[in-house]
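Heads up, one of the protein chains got dropped from this complex, but the rest are sitting where they should.
Every chain is named by a letter (A and B) in the order it is written, and numbering of its residues begins at 1.
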Amino acid sequence: MPLKLESPIIAKDLLNFSGLKHVSGSLSAKALLISTAESPMADSLIFVSTQGDLLAAIQANAGILIASAKLALSHSETGPAVFSVPSIPHAMVEILSLAETRHRRIQKGIATSAAIHPTARVGTNVQIGEYVVIGAGATIGDNVTLSHHVVVEEGAKIGANSFLHPQVVIGAKCILGNFVEIQSHSVIGSDGFGYATMTDKTHKKIPQVGIVVLEDHVELGAHCAIDRATLDETRICSGTKIDNLVHIAHNCKVGPNSRITAGFFMAGSSSIGANFLTGGMSALADHVHVTDDVMLGGRSSVTKDITTPGAYAGYPLEPLKDSMKNTANLTHLTRFRRELAEVRKHLGLTDKKK
Amino acid sequence: MPLKLESPIIAKDLLNFSGLKHVSGSLSAKALLISTAESPMADSLIFVSTQGDLLAAIQANAGILIASAKLALSHSETGPAVFSVPSIPHAMVEILSLAETRHRRIQKGIATSAAIHPTARVGTNVQIGEYVVIGAGATIGDNVTLSHHVVVEEGAKIGANSFLHPQVVIGAKCILGNFVEIQSHSVIGSDGFGYATMTDKTHKKIPQVGIVVLEDHVELGAHCAIDRATLDETRICSGTKIDNLVHIAHNCKVGPNSRITAGFFMAGSSSIGANFLTGGMSALADHVHVTDDVMLGGRSSVTKDITTPGAYAGYPLEPLKDSMKNTANLTHLTRFRRELAEVRKHLGLTDKKK
Partner (left out) sequence: MPLKLESPIIAKDLLNFSGLKHVSGSLSAKALLISTAESPMADSLIFVSTQGDLLAAIQANAGILIASAKLALSHSETGPAVFSVPSIPHAMVEILSLAETRHRRIQKGIATSAAIHPTARVGTNVQIGEYVVIGAGATIGDNVTLSHHVVVEEGAKIGANSFLHPQVVIGAKCILGNFVEIQSHSVIGSDGFGYATMTDKTHKKIPQVGIVVLEDHVELGAHCAIDRATLDETRICSGTKIDNLVHIAHNCKVGPNSRITAGFFMAGSSSIGANFLTGGMSALADHVHVTDDVMLGGRSSVTKDITTPGAYAGYPLEPLKDSMKNTANLTHLTRFRRELAEVRKHLGLTDKKK
């Protein structure tokens, strides 16, 4: 179903958005909905990136079109208001903010049900939801939103303008920068998995007394666990974005502006450089170091240091191109076996051992 | 340990259950426990599917036996009450409901600690647990159970007879059908992972302003994250069952009556047809479409459309039978290498490049 806007978008209001160029139609055109190019609706705003989508949107009597600049766009006085943009995703960042209502999900101000320790410091213009718990000596920056049931343990710090969705847990003494956003249920500062094995085969926990630091503009999905360090800190550097169900173990460091998609598992004491990007379900072994500007294909396993920037994939890890070829050949193994046996029989070579 | 029943099951009470046929023993026999075929107990009800289990259960003085119709069952006036059933799992659906007490896990009615927005609409005969939060304009259908700490954000709708376990979060405007059940901690409507990368290598979030729709009879395990769409909707169709720790990204659609086991990861804008079934830890890449009636083996990776119904597995994905053979040959690679080198040496072929 299309998104019904609470207040219409008027074409002329988009003129001061970065990168938008008015091409066609009336600036007083308006959109009551946002619909998709696949299911275009009358009176809606639509992002179009193909000529076919453009035509369909016009035929559907769309109100406003945000069209990729690579399309052939002709001027017309009638029809929808058409803007050209160099990049649809960049246009979405600005235009969809008009429809974003996340700050309204909880009431203004501080819910009376919140349990805030008297020694906690809470900034100005904060939104604190129902049953939030803030521990002794914790610090909540200005303009922060802590949604319902968020727990901020003693001594933790939440930087200004951060937004924590329901039931996020921030462990004791952990530090979040400014403009951090965390989806529901993620845990910052769970204990690392560290044990000493005794002679009777039992395991005793090594107390995990370090912290986690999330720098500015870090964003995390749902159900992430970022473990606190054994001694010092686990750190996610500024601008890094992490998807759902990701595990970052104790003592790890992830460099700035990285993007980590869902199901990534990073074992202890490993590090990743800047601008890392990975497909889903990849993993790093412990004590492995990855340099800047590395890209991993999905399901990759990194068990040794990566010292050269580039694209890699597979297990064992290889340059992406090599990995794609080797992986494709996995579907020929049965044939390889048969053909190799045939060759050996042809040559009279006997199988010495299986 | 066996399950102690709060009130005994009497054999004759089972007569009106679908598919049960009384074969042997007294209809006044009763069971005080439910025990397993592996550890049969006196005075218990036991499900038996092998002749050995049947014998063991009789020797243990079981009270009531629910036996697979494929067993040789002879009539006798004495011994346990024996019923034959065409399918043990189907019999379990009905009989175990006698021992199900999930509705008793929270009190009747609405806990006084629940924070319910005055504009929310709450149906009749609901159970609402401690510290539940219901946002502005949300709708809770009749006979719904929201266990402790459930959060239903503004504008969300929960259909009749649905049951949400503790600490489930339903994001703003998301829609749940009737008879939906969600285990603890799952999140419906976390933000999708969508960013536009700027020239300075930072990433800006594309606001995720769509919703999630779970149709009737959808059931989810614990720790699932179903991301809201960027623009319109992420949809799980009616009757689909999803296990623990599953990730469904933004804009995805999963068809009706599918079964998705634990650790499944589905990247953005992909779709799956009806009656899908997958083993654990499988994954779909983004923008991939899977037709109806597809079965995947465990750890499969789907990176291209599947247009023909059938069973598949592996990475690269292949028909299940081919994949099983190729996978089995993975344990012969060391031998292949040695034998191939031997052949080439025999033939005087030199290795031009490694």
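In this text, a contact is a pair of C-beta atoms (placed from the backbone, for glycine too) under 8 Å apart; a residue touches a chain by one contact, two chains touch by 3 or more.
These numbers come from a predicted model, not from an experiment.
Enquirer: Which one touches the absent chain: B:148, B:173 or B:204?
Expert: B:148
Enquirer: Check each of B:68, B:143, B:184 or B:270 against the chain that is not shown and name the one that touches it.
Expert: B:184
Enquirer: Can you list where chain B touches the absent chain?
Expert: 1-3, 34-36, 39, 47, 87, 89-90, 92-93, 96-97, 99-102, 104-106, 111, 113, 129-131, 147-149, 165-167, 181, 183-185, 217, 219, 221-223, 239, 241, 243-245, 257, 259, 261-263, 274-275, 279-281, 298-299, 327-328, 330-334, 336-337, 340, 343-344, 347, 349, 351, 354
Enquirer: Extract the touching residues of chain A with respect to the undisplayed chain.
Expert: Contacting residues on chain A, toward the hidden partner: 115, 131, 133, 135-136, 149, 151, 153-154, 167, 169, 171-172, 185, 187, 190-191, 193-196, 198, 201-211, 213, 223, 225, 227, 230-233, 245, 247, 249, 265, 267, 281, 283, 285, 301, 314-316, 318, 322, 325-326, 329-330, 332-333, 335-336, 339-340, 342-343, 346-347.
To be clear about the criterion, only the chains that are shown with their structure count from here on.
Enquirer: For chain A and chain B, what's the span in angstrom between their mean Cα positions?
Expert: 26
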